[in-house]
Every structure is written in C-alpha cells, then in structure tokens.
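Here is the structure we will look at, set down as structure tokens.
So, chain A:
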Amino acid sequence: MEVNRLLESGKSLVDRLSLSIIQPEEERLDVEISAFNLKEAVKSIVTANWGYLITITGLDIPPKVEMDNQAGSPGELEALYHFANENAIITLRVKIPYSNPQIESICDLIPSASLYERELMELFGFDFVNTPNREKLVLPDTWPDEVYPLRKSFTGLADQEKNKEEKK
Partner candidate 1 sequence: MNLSLHPLILLLIFPGGLFLMNIGLLYEWIDRKLVARYQNRVGPRWFQPLADTIKLLAKEEIIPQGVHKGLFLALPVIAITGALTAAVYVPLFGFRAVYSFEGDLIVVLYLLSMMTLCIGLAGANTLSRFTIVGATRALTQMFSYEAPFLLALLGPAMAAGSWNIGKITAYASNNLWLILAQPIGFVVALVGLMGKLELPPFDAPEAETEIVAGALTEYSGRGLALFRIGKNVEFVVGITLVVLFYLGGIANPIEFILKTAGLLIVITALQSLFARLRIDQTVGLWWRLGALMALLQLLAIIIGKYLGEFLR
Partner candidate 2 sequence: MTDSPREKFIVPIGPQHPALKEPGNFEFTVDGEIVTDAAVRLGFVHRGIEKACETRNYTQDLYLLERVCGICSHIHATAFVLGVEKLAGVQAPPRAEAIRVLAAELERIHSHFLWLGVAAHEAGFDTLFMYTWRDREVVMDLLESLSGSRVHYSVNVLGGVKIDLSQKISDQIKKEMDFLEERTHYYMKVVTTDDTFIGRTRGIGKLSKERAELLGGVGPTVRASGVKRDVRVIAPYSGYKDFSIQVITDDEGDLEARFVVRIKELLEAYRFIRVVLDQLPPGELTTRIKRKIPEGEVISRVEAPRGELFYFIQSNGTEMPARVKVRTPSLCNWGTITDVAVGHKLADMPMLLVGIDPCFSCNDRMVEIKSQSTPSHIMSWESLRKYGIEYYK
C-alpha cells in the first residue's frame, strides 16, 4: 500500500525522538514528542523532504479538578504539527504546561510557519522561542495581554474583567 509505505518512511524519520506512536486512522500517524525534541523531529522531516506542513493546531487541556478539591492535573497546552505527504498525514503532538509554554520556533526551517505560530501565540498563549515576528496577527491591537480567547476558560472579555476584579 502506498499510504503505508509513506507512513513507514515518515515514521523512521521521527521514531528515535518519539515518546509514543499511534495510528488513529489508516492514513494518519500521531507521534507524541517532547517539546525539547520537536525541532529535531521537524528538521529530519524537512531535510528528508517528507511532505509539507499543513498547519499547527493548538489544543487547550484545562486543569482537571478532582472530586475532593485536590488539583488533579495542571492545565496543559498541546500543539499539533500536521505534515502531509500525498494522502499520508503525520501529526507531531507536543504537550506543554501552562506554567512554561515554551516551544522552539521552527520558522528557520519552514518560513511559512510564522503565521501559524503567531496565531497560536495570540489565541492560546504559546511562547515560541526565537520566532521572527511576535506582532499581533488576528486580534485587535488593543486586546489585553495574557487573555487567550481559545482557551476553554475564556468566556468573553466582560467575564475576564469580572474575574480580574474578583481576584483583586
């Protein structure tokens, strides 16, 4: 099968760096990877010329609170780097905590990633180290700092203001 061959070759590129690999669909491969190894993995994909970066998806995994009011798991952000080659898709999944949301930028390898990184920085609060352009892309210039609209905790600017005042 063509897809399998493509996925195999893609897998061999990132295998050594991955934490776990699953195949959720026939033509997809999800590769979990640590933030530290991400750039290395992207580099090996780019140098092998395996497909192209479709986009970077951001996911918000809000902190889970256990029943007895003890913190279950801290909030995490997840970045999904989708690479496509023909009909095969490899997704590099990187999980990082709210407290330290740093990922090495891949713009020097793939210049077009700049737009996706800017988008994630604004909407989720990722921090891409060494990204060339940190200006706002989609939000208005007057948007308050550290308010990330695509996080689950965001329910509107008015609520955000209220929360802030309550904290005070």
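Heads up, the rule we're going with is that a residue touches a chain if its C-beta (ideal position, glycine included) is under 8 Å from a C-beta of that chain, and two chains touch if they have at least 3 such contacts; residues count from 1.
On how the list was made: all candidates are chains of the complex that A comes from, given by their letters.
Quantities reported herein were computed from a predicted structural model and do not represent experimental measurements.
For chain A, the touching candidate in this complex is 2, chosen from 1 or 2.
Residues of chain A touching candidate 2 in their complex: 24-25, 27-28, 52-55, 57-60, 80, 82, 84, 86-87, 89, 91, 110-112, 114-115, 119, 123, 135-140, 142, 149-150, 152, 154, 156-158, 161.
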